[in-house]
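Note that one protein chain is taken out, while the other chains of the complex remain in position.
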Amino acid sequence: METEITTKKELDHVFTVRDVSVSYGDFTAVKNVSMDMFKNNITAFIGPSGCGKSTLIRSFNRMNDLIPNAVVNGEINYQGINLYDEEVDPVQVRRRIGMVFQKPNPFPKSIRENITFGLKVNNMTDNLDERVEKALTQAALWDEVKNDLDKNALDLSGGQQQRLCIARTIAVEPDTILMDEPCSALDPVATKKIEDLMQILVKDFSILIVTHNMQQASRVSNYCAFFTTKATDDGRRTGELVEYSDTKTMFTNPSESLTEEYISGRFG
Amino acid sequence: MNNNSVFAETKKERELKELAFLSILYFCVTVAIVTLMTLIYDVISTGYSRLFNDYELGLISKVTIDNPKDFLTSLDSRDPLKAGIGPAFAGTVWLMIIVIFATFPLGAGAAIYLQEFAPKNKLTRFIELNLTNLAGVPSVIYGLMGLAVFVRLAGFGRSVLSGGLTLTLLILPVVIVASREALKAVPDTIRQGALALGSTKFQAIFRQVVPSAIPGMVTGMVLGLSRAIGETAPLIFMGALTYVNYYPDTPLSGFTAIPIQVYNWIGYPQAEWKDTSSAGIILLLGLLLSMNALALIIRNKFEKDW
Partner (left out) sequence: MYKDLNLTKTKTKPLESVVKFFITLSAFAAILISIAIVFTLLTEAINFFQDPEVTIREYFTATRWTPTFKNPVYGVLPLISSTLYIALIACLISFPLGLFSAIYLSEFASRRTRKVIKPIMEILAGVPTVVFGYFALNWITPNIVQRFIPGSGVFNAISAGIAVGIMIIPTIASISDDALNAVPKSLRMGSLALGSTRRVTALKIMLPAALSGIIASFILGFSRAIGETMIVTIAGGQYPELNLDPRKAMYTITSSIVNVSLGDTPHGTTAYNALFALGITLFIMTFVLNIFSDYIARKYRKEYEQ
């Protein structure tokens, strides 16, 4: 069900989502999603597994285009432009909206080349070395690798690899970063480092994060969207947006009973 | 109750059957290994002298070749003691070069298209079906096709170019399949990671996926090449069997190749030719061994552990 955003401040919207559903063939993964997301905030998608959070977030940078029979219905507006308009080029979209994946996926190249790849592809080839340093610094990785830039990225630890992936994403200067469960493959120490990193990054970027870890959402995010699955007529389960509000409200005084049950751990 | 004795008997019986079966298995495996060893031993023992030592003709006279490497550089001859594999070696090298230059772009290109760009429709399935069938066509048929298409239709004549192109077509299906496997081995997360950074599909594939797959593709190429080098039948139609006793100087010149030369020598009845053919075989096997070793080195040194 839809909820009105109970914000008092005048904030800029970065995403406006109206009646969005995503389906694969005849299976609807998630539906009835409407919400507004705001610039320079961390918005978390939470909920039990299988409710289409990852599917939904992949619609925001048109990565769903890569799946043969995926269909996105409804409107996703990015700073006023409908992302699924015919004139819009998915490649350009992904240059402005970056993505960090669940399992770190650095290229099997050197640390430096991992970052310069994105820069070259986006024609940002001036001052390469400076850009590399800036990105690694912003990702809180520079001190650890500054003397080993030519080392193979696969030699880094899992947490370092993920920060490298964040570094190469921010190197191409997007406005928004999508993160699909970025810490689920990492140990608690590495997770904390990335959560701290997010608090710093949000000053320059808008961040959307999918997480199945409620505590992480409450620690890190400003806004939360809670999803759950509902059974459909043909016996399958489709994801739906249940409630969307600022994090404090969601965790202390949620409007929906389902939300309250999830927060208090009665299911999930 | 005679439980113990009943079980004991059955156990012995059973163990006997197991042993008998295992012996059969060992035998079967051994046949293959023993054949290989016998072959190698026979070839080396008869041909060794022509390559490395003085050559003795036994009863009649003792002939010494001052420089055994003469075998590698001499021309063919009616005299089994003087016959060398020079022009055939050169012909094989020419063929290798032509095959490499023709096969690698075609094979890699086709594999990249089929694995990364081709839509999953009937046309693609048809292409893949063709490839599977072509891999099973006897090599002599490729020779016939090469005769009609390259020697006559394209006008290249009975030349090393015709031979090289025919061999290319012969090994192309195998090289394409091997290259596809190399591309398949690159995890999809690499493609996704590149795309998420805003690269186009083309950039993601040619700047990330293909470079990672290159070692596997080169290995496939080397293995295909080693097959091409050992082939005799397809080249027979290129006139490679007439008495060619010169080094090829242009792609359009006539030629002979190591397996063809060996085939010639095998056909001569005099006993001394056996040693000469053995020497040629040693060279051929040595060449193949080096190529396979090269493929192994490339695979071990460069292939990634995802």
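A and B label the chains in the order they appear, each numbered from 1.
Following the convention adopted for this analysis, contacts are C-beta pairs under 8 Å (C-beta built on N, C-alpha and C of every residue); 3 or more make two chains touch, one makes a residue touch a chain.
Bear in mind the structure is a predicted one, so any value in this text is a computation, not a measurement.
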- prompt: Which of these, B:75, B:93, B:106 or B:252, touches the one chain of the complex that we don't see?
  reply: B:106
- request: Just name the one of B:145, B:214 or B:252 that touches the chain not displayed here.
  value: B:145
Message: Tell me which of B:38, B:73 or B:290 is the one touching the absent chain.
response: B:38
Task: Determine and list the subunit A residues touching the chain excluded from the picture.
output: 39, 78-81, 83, 87-89, 91-93, 96, 173-175, 204-205
- line: The missing chain sits against subunit B at residues 14, 17-18, 21-22, 24-26, 28-29, 31-33, 35-36, 38-39, 42-43, 105-107, 109-110, 112-114, 117-118, 126-127, 130-134, 136-142, 144-145, 147-149, 152, 169, 172-173, 176, 200, 202, 206, 226-227, 229-233, 236-237, 241, 259, 262-263, 266-267, 274, 277-278, 281, 284-285, 288, 292
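Everything below uses one rule, namely that only the chains that are shown with their structure count from here on.
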Field: Between subunit B and subunit A, distance of the C-alpha-averaged centres to the nearest whole Å
entry: 51
- prompt: Where on subunit B does subunit A make contact in their complex?
  reply: 120, 187, 189-190, 192-200, 203, 207-208, 212, 304
Message: Could you list, by residue number, the parts of subunit A that touch subunit B in their complex?
response: 61, 63, 66, 68, 91-92, 94-96, 98-99, 101, 103, 105-108, 117-118, 121-122, 165, 168-169, 172
